[in-house]
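One structure is given below, encoded as structure tokens.
Not every chain of the complex is shown here; the ones you see sit where they belong.
In this document, chain identifiers A and B correspond to the written order of the chains, with residue numbering beginning at 1 in each.
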Amino acid sequence: MTDTEYPPISEQLTDVDEAREEGRRKMDWAAQHMPIMERLREEFAADRPFEGERIGMAMHVEAKTAILVETLADGGAEVVVTGCNPLSTHDDVSAALDAHENIISYARRGVDDEEYYAAIEAVIAHEPTITVDDGMDLVAAIHDDYPELIDGIIGGAEETTTGVHRLRAMDADGALEYPVFAVNDTPMKRLFDNVHGTGESSLASIAMTTNLSWAGKNVVVAGYGYCGKGVAQKASGQNANVIVTEVEPRRALEAHMEGYDVMPMDEAAEIGDVFLTTTGNRDVIVEEHFEKMNDGVLLANAGHFDIEIDLEALDGLASDRYEARDGVEAYELADGRRLNVIAEGRLVNLAAPVSLGHPVEVMDQSFGVQAVCVRELLENGESYDAGVHDVPDELDREIAEIKLEAEGVDFDSLTDAQRDYMESWDHGT
Amino acid sequence: MTDTEYPPISEQLTDVDEAREEGRRKMDWAAQHMPIMERLREEFAADRPFEGERIGMAMHVEAKTAILVETLADGGAEVVVTGCNPLSTHDDVSAALDAHENIISYARRGVDDEEYYAAIEAVIAHEPTITVDDGMDLVAAIHDDYPELIDGIIGGAEETTTGVHRLRAMDADGALEYPVFAVNDTPMKRLFDNVHGTGESSLASIAMTTNLSWAGKNVVVAGYGYCGKGVAQKASGQNANVIVTEVEPRRALEAHMEGYDVMPMDEAAEIGDVFLTTTGNRDVIVEEHFEKMNDGVLLANAGHFDIEIDLEALDGLASDRYEARDGVEAYELADGRRLNVIAEGRLVNLAAPVSLGHPVEVMDQSFGVQAVCVRELLENGESYDAGVHDVPDELDREIAEIKLEAEGVDFDSLTDAQRDYMESWDHGT
């Protein structure tokens, strides 16, 4: 234990009891709709696989994540947690977690930079044997400042695209000194999180921010990757007329064959009513496009960073700029046209005022993978070299099985004869 | 003018200017997305068809309705308006309207019964020549208490199902003494409002209240009328597995042939994840159904009244009851199952805390019909007898044409030869 004396959340709040109660209410709602975590918690509570381990976590401390934290704690671990973003913590949830006998939470909303890093150091001071990150803060701090702890660390897990990207870069440089699972890249996450999670929550956030309808609207979806497919499918399912823009010809063809209109943004700009970027790239909607847009269009981003819509250029074109509604900024051009930017072009299903982030069920799947990755580290950690590891296929599959069982969905299994056939299927050719 | 001295909203607020500014901002947003009203306002501003008339209105005074009020005022009328529900008024919008030189607004949120009726009397005191109602309050008050004004009234228009129903009853009794258009019953309203408006806004309200996803959910839609079809279609478009319950065999068959599962509520109760009532009838989900439901289900109503889900019975079954989230009340049964009721079983797209009511575009169509009905009364009022009248087909069609033009959608017209053929189409048989 170092001499860091950063206090847990419970020592920072004035009315801890009330906060804990409110936090618990939020967590109860999430838990009620996270059947995967519920099953794992039962399993872990019985098996206590994490007994004697210390798990350090830097995550968005809100209700859904809190269920992961508790699940690990109920499996016997001592869990020490802090935030991974100064603004994403719910203090009440943090306090509710901190009330658990096996959990210490340092997360608090609105901390300054110094406090933010002090909290991370406070987590590290507990000398975790496992790290769970959302953005790689713990891995980075340990490698940079506490390399002496690495020997005691079995491994880690990383939730996000960004974190995984940075870890892979570290790994490529030979600098990553313990194994970390790239939870972000599993089929279970990509398919459900991106297609269903992003698709549904982006559209609902826009509708509830604007009081507008989708039926009959020309909805321009920029990018036809997993997120773009989800947004296109869901918008079409609300009777929008979907227009896709793409730079990769096979994706463009895929969208075309699905029945969507495909065209360059330059053309789409003239007819779109709503524009949703999902490319992960920059400068997708730029000055030349703004110039062609109709009065009253909506502009929103469902990609990771707020660089897809060039707001600087838009501001340059605008003669006036004002808040048209909560979460909607109107840029009024010289000719009177108003282009309405939602949630400042940041990830719309997180950043709009009404947004609640990803649906609970989506996080249930994602955190389920996290939880079994931690279990895997304890059971088979020695078999993983230092470096980034894909989540083993059978763990990803295990989560799918738990989810199906929880939903009461039964499915078939291969007979021996079928398994033989698949393994040597040139019978009869 | 009677001696009523109920003051307009501007005299009731402390910071009128700020309220007006905020109300204007809300109205600007609505206006920006109400192309039908925009066209009509231009037409009326040029033609001034309502010059010299006094239009009395009792409506929900919020941004969308305010655009109708202004449109009539810009057409030359003196418009006097109050609320039709003590809780639905936005004071800022009311104040913004009251700032218009041709408008007086008495609407204020949170008035008591006495004030509510005083405001209605204040409207009547202006001796309207046209009435526009949302629930028949003005028509009723005039017939009951100010019959002497009836001679001076050209006619009225009524927005809601309920109001139309009551007017028809009055008409059947021979008690309705001037002509009133049943705006509620037009194809333009029923089709778009119910299918698209209710469908989209109900689902978005539920998603944004619960943070839950639709994909893979068993969504039970009770009733397969226009609202039920809309909800079923939109839920299916979010990848829910839709289950329909019905009492009319042809509607049940229609749902079945559309590909939905159809079953009695008794069976649906056992497998549903979300239940949405749209029947317009009472006791659709009752005690025997609650007893079979799974832990964590959601219950919501998209029908007019809060009588479809028998909450009294549910309360009787519950051992505990608490607010699980804003807008969600959990009823916990003795065996621990939690049934979550959204928005107290009231119309979910209006009553949930995040709800914004019907989408702007839907009200644009509905208010467009209102506006041309008022114009019709002035142009041809003498041709309508006292009583309830369907909106003339050509007015309904006119609104469709305006909307299509505003959206830049062009369509064909019949040639003379085609018109002849359709009129006597037994050629060649």
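Definition applied: a contact is a pair of C-beta atoms (placed from the backbone, for glycine too) under 8 Å apart; a residue touches a chain by one contact, two chains touch by 3 or more.
Just so it is clear, the structure is predicted and the values come from calculations on it, not from any experiment.
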What is the copy count for the full homomeric complex in this file, when 2 chains appear in place?
4
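Criterion: only the chains that are shown with their structure count from here on.
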With chain centres taken as the means of their Cα atoms, state the distance from subunit A to subunit B in Å.
38
Touching residues of subunit A toward subunit B in the complex: what are they?
25-26, 28-30, 32-33, 192, 196-197, 200-201, 203-205, 207-208, 210-216, 233-234, 236-239, 295-296, 322-325, 328, 338, 354, 356-357, 359-362, 407
